[in-house]
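Then we have chain A:
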Amino acid sequence: MSPIVNPTANPEVTPFNLERGLAAFRAEIDGPVAAFFSSCVHCGICAQSCPFYLETGDPKYTPILKLEPLRLVWESEFTLWGKIKGALGLQKKVTDAMLAEWEELIYDSCSMCGRCSMVCPVGNDIQAMVRKSREGMVAAGHAPEGLAGAAVRAVKTGSPMGLQWKTLQVQIEHVQTSSGLTVPVDQAGVDYLVMLSSMEVINFPEYLEAITKIFDHAGVTWTLSTQCFEATNAGIQIGNKDIAALLVERVVDAAVALGVKNVISPECGHAYTAIRWEGPNLIGRRYPFRVFHIIEVLDQLRAQGRITTEGKELDRLSLHDPCNLARKSGVIQQQRNLMDLVAEQFVELPEHGRFQWCCGAGGGVSSNERAEPLKLAAFKRKKAQIEAVEPERMVTMCATCRTQLEEGLEHFNMDIPVVGLTELIADHLVDKEEPT
Partner candidate 1 sequence: MSERVVVDPITRIEGHLRIEAEMDGETISRAYSSGTMVRGIETILLGRDPRDAWAFAQRICGVCTLVHGLASARSVEDALGIRLPPNAQLIRNLMIGAQYVHDHVMHFYHLHALDWVDVVSALSADPKATAELAQSLSSWSKSSPGYFADTQKRLKGFVESGQLGIFANGYWGHPAYKLPPEANLMAVAHYLEALAWQRDAARLHAIFGGKNPHPNVVVGGVASPIDLESDSALNAKKLAEVQRVITAMQQFVDQVYVPDTLAIAGFYKDWFQRGEGLGNFMCYGDLPATGSMDPATYLFPRGVILNRDLTTIHDVDLHDAAQIQEFVSHSWYDYSGGKQTGLHPYAGQTTLDYDGRGGVKPPYKQLAVDDGYSWLKAPRWQGHAVEVGPLARVLLLYAKNHAQTRELVDSTLSKLDLPVSALFSTLGRTAARTLETKIVVDQMQGWYDQLIANIRSGDISTFDATRWDPSTWPAEARGAGFMEAPRGALGHWIVIKDGRIANYQAVVPSTWNAGPRDPADQAGAYEAALQDNHQLADVKQPIEILRTIHSFDPCIACAVHLSDPQTGERLEIKVT
Partner candidate 2 sequence: MTALADPMGFLLFTKGPLFNIAIAIFALGLAARLAEILLLGRRPNFAEPRAGEWLPGLRTVVTRTLPDPGTFKRAPFNVLTGLIWHLGFLVALLLFIPHIELIKGLFGISWPGLPNPFVDLVTAVTLVALAATLVHRLTHPVKQRLSTIEDYLVWAVTFLVVLTGYLAYNRLINPYPLALGLHILTAELFLIILPFTKLTHIFTAFIARWYNGASFGRRGVQS
Partner candidate 3 sequence: MSALSSIPIRVQSMSHGTANCGNAVPILHEVRHALERLIATGEGTQIDLNAIPFGPEDEAHLLAVLGVGEVRATIDALGPTHVQETAIPGVWLIDYRITEDQRLALHLDIGDIPEILRTQRQDLDTALTTLDARLTSAKDRAQFEY
């Protein structure tokens, strides 16, 4: 394995170094990490849940192996046995070269999908430890350039893709024109503050139109915020909590400024986990509002009878559960309830819900250009699943997943369109009586 050496990560030039990385690793170690590493029996089962290993066949992608730097720091500095071994000169130490070698393993070949965490017989939450490892990697200067760039852009421009409000403004006007409805902006005291991801804004503008229609249909009050519309979190992806916290604070500030009770994360999966689960811990306090994924909100509306649909899609539809939404956030049944509203022929993929397979793009892999070949390799797992049930279209609810599915299916010459679940719902809404 030839180490990927970031050409610009020159310790003389950059502010990052091994010591800083080790300090970050140390700061991540807690009881669960110690329990996990104490328990690993090298059974190799985690490899059987990793699309990167399964589709490449290269054992270096075995999930638990990706944690070796973190494990070494734990063993040498947090265990009596490691200290004894150290005194005897038997303890292996983490080196900069090792971290350089591990950069590919921790970033390029891990979408942090968490499937390994679901199958480990001793219960190791490997995904969580990859997340922790990235803290050390960033501090040691071994984060991929693509992710570093996204993080810088997110901090400096408000969007990892460098998207400006004016671009969104154009989309808003487009939606208002197309739907005849108003997209509320900066309205204080409404029910929901809706956050978006740059990718949705650029690639899937129909999403904004769909929620505009649905909320209008259901009589929900909502708003966008000019102060902050981007909810994706490049800090989470690169694995740095300082940057991640900064980005979360922006969302919190916007919500507080408008005095909303609820914040809707964008469809983008990691954005949801970022503000829903990590956010309060990143900023070190509870939110004065609640956070929902749009799917959760739609399902609540459905349950309250505030969404009335007519007609169903007649073709054979299947569903891709985004890892961040399903396995890592417990939103699993909601999307199925919604599918039942609009799909005549809904067929589940062979392994779905909490045991679904990652599309291969999460965890920052899609923002990491050099990981493209691995990303496509990992997609083969999803492809095989799709081939097993032969749907005419795929439905999902995460912009990153949707992009990956579309690209992957196209790459493999499979003519299966991908649609967003929110849009499907919007398509089948019963037209409101025109106000007389």
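Keep in mind that, in the parts below, contacts are C-beta pairs under 8 Å (C-beta built on N, C-alpha and C of every residue); 3 or more make two chains touch, one makes a residue touch a chain; residues count from 1.
Selection criteria: all candidates are chains of the complex that A comes from, given by their letters.
Model, not experiment: these values are computed from the prediction.
J.: Only one of these touches chain A in the complex, so go through 1, 2 or 3 and give me its number.
T.: 2
J.: What part of chain A is in contact with candidate 2 in the complex they form?
T.: My answer: residues 29-36, 38-45, 47-49, 53-54, 57, 59-60, 62, 64-65, 78-81, 117-125, 128, 276-281, 284-287, 290-291, 326-332, 350-351, 354-355.
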